[in-house]
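Before we start, here is the structure in question, set down as structure tokens.
A protein chain is absent from this complex, but the other protein chains hold their places.
So, subunit A:
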Amino acid sequence: MTVEQIVFYVFATLTIVSALGVVTVRNSVQAVLCLVLTFFSAAVLWMLLEAEFLAVALVLVYVGAVMVLFLFVVMMLDVDFASLKQGFTRYVPLGILIAIGLLIGLYWVLRGELFGLEAMPEPAKHAADYSNVESLGMLLYTDYFYAFEIAGVILLVSIVAAISLTFRGRRERRGQSVPSQHRASKDERLHIIKMDAEVAQDDESETDDLEKAVGEKSGRTKGESS
């Protein structure tokens, strides 16, 4: 057994064990830390494949940024995980059954012959001066520039979406809001309780408004007004 194989088996086992830990440990902070460990060991596996850039990016982006954010959220939000796990055991037998079924199905479909060493021979080792980042960059900015640009647009859309969904303006501001004043309709301020008022036949617009106001009140769902 070569050193590489030993490293592979050690970290492959670690990946699986820590991934199992993510879903089994009770403490949610420990679960997040288990996920960090999973990413780390996966990064080592990538390193073995000579994909140094991806390995570093995984550690920097996932471990450094995403998981730290995740840890913040878990610590700051008072999520009652015990109550979330209510009814968990009830579905365990069914869940295990489905998992085993899926595992057998996947094994049957993805048997060794397709992804074994015959079908996918070991890639040749690169020389010491081979730069992973350089070749990745060459591909990304030439062959895949179209996809790269679209991915950038997707990130832009996610920023626009997140801001437009959460931004509510400065809250401490006491000034008047002209657009909301313009949009305010009579039936938001005025509540007409009694219905059987006599209305002249020719005065159509008044009938209109009155009925509208009453219709609004009965049909409108709660929390509509801003």
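Everything below uses one rule, namely that contacts are C-beta pairs under 8 Å (C-beta built on N, C-alpha and C of every residue); 3 or more make two chains touch, one makes a residue touch a chain; residues count from 1.
By definition in this document, contacts and distances are computed from a predicted model.
S.K.: Out of "histidine kinase", "Response regulator receiver domain-containing protein", "ABC transporter permease" or "NADH-quinone oxidoreductase subunit N", what name does the UniProt record list for the absent chain?
M.R.: According to UniProt, the chain not displayed is called "NADH-quinone oxidoreductase subunit N".
S.K.: Among the options A:9, A:72, A:130 or A:144, which residue touches the chain absent from this view?
M.R.: That would be A:144, which touches the missing chain.
S.K.: Quick one: say which of A:23, A:77 or A:109 touches the chain that got left out.
M.R.: A:109
S.K.: Extract the touching residues of subunit A with respect to the undisplayed chain.
M.R.: These residues of subunit A touch the chain that is not shown: 108-110, 114-115, 142-147, 150-151, 153-154, 156-158, 160-161, 163-165, 178-180, 182-183, 185, 187, 207-208, 211-212, 215-216, 219-221, 223-226.
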